[in-house]
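Here the structure is laid out as structure tokens; the discussion comes afterwards.
The complex is shown incomplete by one protein chain, all other protein chains being positioned as in the whole.
Chain nomenclature is as follows: A, B and C, assigned in order of appearance, with residue numbering initiated at 1 for each chain independently.
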Amino acid sequence: MPLTHDQQAEIDETRAETRQTLRATSEGMEAHLYRAHPVLDHGFVRVIDYMGDDAAITQAARVSYGRGTKSVQNDEGLIRYLMRHWHSTPFEMCEVKLHVKLPVFVARQWIRHRTANVNEYSARYSILDREFYTPAPEQLAAQSKQNNQGRGTVLEGEEAARVLELLKSGADRAYDSYEAMLDQGDQQGLARELARMALPASIYTQWYWKVDLHNLFHFLRLRADPHAQYEIRVYAEAISACVADWVPLAWGAFEEYRLGGATLSASALDCVRRMLKGEEVTQETSGMSKREWGEFREVIG
Amino acid sequence: MPLTHDQQAEIDETRAETRQTLRATSEGMEAHLYRAHPVLDHGFVRVIDYMGDDAAITQAARVSYGRGTKSVQNDEGLIRYLMRHWHSTPFEMCEVKLHVKLPVFVARQWIRHRTANVNEYSARYSILDREFYTPAPEQLAAQSKQNNQGRGTVLEGEEAARVLELLKSGADRAYDSYEAMLDQGDQQGLARELARMALPASIYTQWYWKVDLHNLFHFLRLRADPHAQYEIRVYAEAISACVADWVPLAWGAFEEYRLGGATLSASALDCVRRMLKGEEVTQETSGMSKREWGEFREVIG
Amino acid sequence: MPLTHDQQAEIDETRAETRQTLRATSEGMEAHLYRAHPVLDHGFVRVIDYMGDDAAITQAARVSYGRGTKSVQNDEGLIRYLMRHWHSTPFEMCEVKLHVKLPVFVARQWIRHRTANVNEYSARYSILDREFYTPAPEQLAAQSKQNNQGRGTVLEGEEAARVLELLKSGADRAYDSYEAMLDQGDQQGLARELARMALPASIYTQWYWKVDLHNLFHFLRLRADPHAQYEIRVYAEAISACVADWVPLAWGAFEEYRLGGATLSASALDCVRRMLKGEEVTQETSGMSKREWGEFREVIG
Partner (left out) sequence: MPLTHDQQAEIDETRAETRQTLRATSEGMEAHLYRAHPVLDHGFVRVIDYMGDDAAITQAARVSYGRGTKSVQNDEGLIRYLMRHWHSTPFEMCEVKLHVKLPVFVARQWIRHRTANVNEYSARYSILDREFYTPAPEQLAAQSKQNNQGRGTVLEGEEAARVLELLKSGADRAYDSYEAMLDQGDQQGLARELARMALPASIYTQWYWKVDLHNLFHFLRLRADPHAQYEIRVYAEAISACVADWVPLAWGAFEEYRLGGATLSASALDCVRRMLKGEEVTQETSGMSKREWGEFREVIG
């Protein structure tokens, strides 16, 4: 369970207080506000605030005086048109703020997305908790033989037990050292900004992360992708579920034109055209490398 | 009056509809929502949406589970500390969306602030209205003799009348041409994306502009400054009035540490130290150029 | 001719001076340095500086100690892999700085690309020259009937003459007013920051523009596209010619995976799969709107 009793109480208290506003609201998103969606063994995603809804996208695209909505059908058409033709600025008019608890090695990938605002819990200032990510058995995978940055088959039996034990005992010993260094019994205690460097990348950190919808879609496209590391993909999926409730029309367009779509290269397009004319195209005649040809075959089913 | 009857009606309608939300709200900002604050002769600033309040800044700084407020006094101290020590990320956790109507030459300065989201009314797609900025008599100033990019004394009498006539008739003739080129009587009419190039930079455009509080403060510091051109400064002032009502604690800190403060150079600091020890420092012994010395004398009164 | 005798002399002088460096150089780009590539009637693009070459991309991807090149073949494979899989950061390791002279209405579109550095000639500080864009006869097009933001057929005969006369005389009269307002005969002269607002968007401005290769590719993909306005597309094409000489491998990958490729939606992909299985798919059974279906038919030839 990722939350302490006190934390849950704070969340419940915040959800109990309804306020009046003249701003655009999204019913789907109100239901998510503040709630902790569990991710991995100790992590979570919480929606802290949001700005705008589907209508805010069309309102900005039209530079309207009022709400900007003409009709849901009309709005959907416009949103799909904007997504299809890469008109990204209207999607930047929606914003979301999340509270995320995540292992440090995931945070290090995540932060590479620069067009977002971040406030991270400071281990210079505060002491971190004894909370480490330990993969579930089905995630304990061997190095892939094909893909230098991927996973192969799941470890089993003794091999799995051996690795799990190494991860757990290593994390525990590292935290023991951390505590021992900070200890202020009759000792002085090492500065927190130094002691933290003994902690492994599996330790959990947390941050507030704020991003606009266009840049969030970009993040989700890369991180909800099967090539992304599992441990960040599950965060992308938890966020996706919230976005689908927040801006259902934009989410639908994103699924149609990005997630479910594919980009074909010039050579791949040429192959499709030739194949549709009845030509039998092989890798040799495709102009593609073996690897690309394989990727292409998967895309066209 | 910058608004048509229909536009005002759309605004009134939007203000009439109150909604429930679990999000943080700012009473001061709710009062501004959607209202058009007039700027210059045909322009305005309207707050369309906002995210966060003063407590959202401390909430992010503390990476809190709940609202993050301990007490107003406590929050104020933390906000002032953050501002004083250039901890800018917590201020990025508040966001505001504005609808602005402004002359094109002002828009061209404004857009140089890159860390914002913008959707501008498209003159490729739509026809612009016949609305041009004409300076009020007290703003019709001569070129400054001292400052290559500033204004000197106000023009008067015949000279003022001559210039005003040139501005007005020029704008009118340009718009007549624009209409004549678009005309689709028995003519075909020039493409809008081409016809617009006949319009002068005094014509009004409008956009949705969304920015976080940290970057907005940066914008306001540069554009509410006496060295900024008057025509953008008045927009900065109109926005400032909204911000002061939205996040009064952050605004107070901004006034104390940025707007009302000053940055002294190494030489200037050295002079202050020597002067406080009783030394009589002159420009010659200050290590500063005449211009810098003049700026320094103004700062220390 | 876009350059004065003095300007050309300055350029020749700069090209005459060869220097020694230990940095990576690109022979193809050295040939372009400083030269003015004419665009439109008075504009140009000049390469002022560049950082990196094709090898700099693989060097960064490999975080190498030396030049990073293994073999050209090896490098090409890696660059194509990076482009295909949207690994954009290695392309950010190359940078280019351009001097561009362009009409203000083009500058206003261009500046929307925020991830670049810009210094524009200041009309607050200096007086602009009497140089305006006048479309060539084959570019004087009517408003499109199909596309709200596009061009239709080219104007001809009297209609063309009428529009051309309106554009030319309007620009001339506007510049006459501008001069008359600045006039400092026995008059004081209006401040330059005010007088400039009388000038139409067809007037030429100029700026230094610096951007990394990844963001430049993004710019080129959108602005060299047939949907982009002709007047910005010709700038994108002039820049493309320089990039192809600067980083030929990266340019080749960009052509293969972006310019020559296409993104298919989920529905479009589904249609391709069904068609390849022999099904006859029509717009009605495609799940696409008429407009999308038309776009799809064009893509698959």
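The working rule: a contact is a pair of C-beta atoms (placed from the backbone, for glycine too) under 8 Å apart; a residue touches a chain by one contact, two chains touch by 3 or more.
What you see is a predicted model; the values in this text were computed from it and never measured.
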Chains still shown that are in contact with the chain withheld from the display: A, B, C
Sole residue of A:15, A:87 or A:151 that reaches the chain not shown, by the stated touch rule: A:151
Option touching the unshown chain, where A:9, A:166 or A:276 are the choices: A:166
Interface residues of chain A (partner: the chain not displayed): 103-105, 108, 111-112, 114-115, 118, 122, 124-125, 133, 135, 139-144, 148-153, 155, 159, 162-163, 166-167, 170-171, 173-174, 177, 180-182, 184, 187-194, 196-202, 229
Footprint left on chain B by the chain that the document does not show: 77, 84-86, 89, 112, 222, 227, 255-257, 259-269, 272-273, 275-276, 289, 292, 299-301
For chain C, the residues touching the chain missing from this view: 3, 6-7, 10-11, 13-15, 17-25, 30, 33-34, 48-52, 56, 59-61, 63-67, 89-90, 92-93, 95, 97, 99, 117-121, 206-208, 210, 212
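By our rule, only the chains that are shown with their structure count from here on.
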Superposition of chain A upon chain C: rotation angle, C-alpha, nearest 5 degrees: 180
Chain whose average C-alpha position is farthest from chain B's own: A
Same or different contact residues where chain B meets its copy chain A, judged by the half mark: same
Chain B and chain C, separation of their C-alpha mean positions in angstrom: 29
Whole-Å separation of chain centres (CA-atom averages), chain A against chain C: 33
Chain centre separation in whole Å, for chain B relative to chain A (CA means): 35
Multi-partner residues of chain C (each touching 2 or more other chains): 112
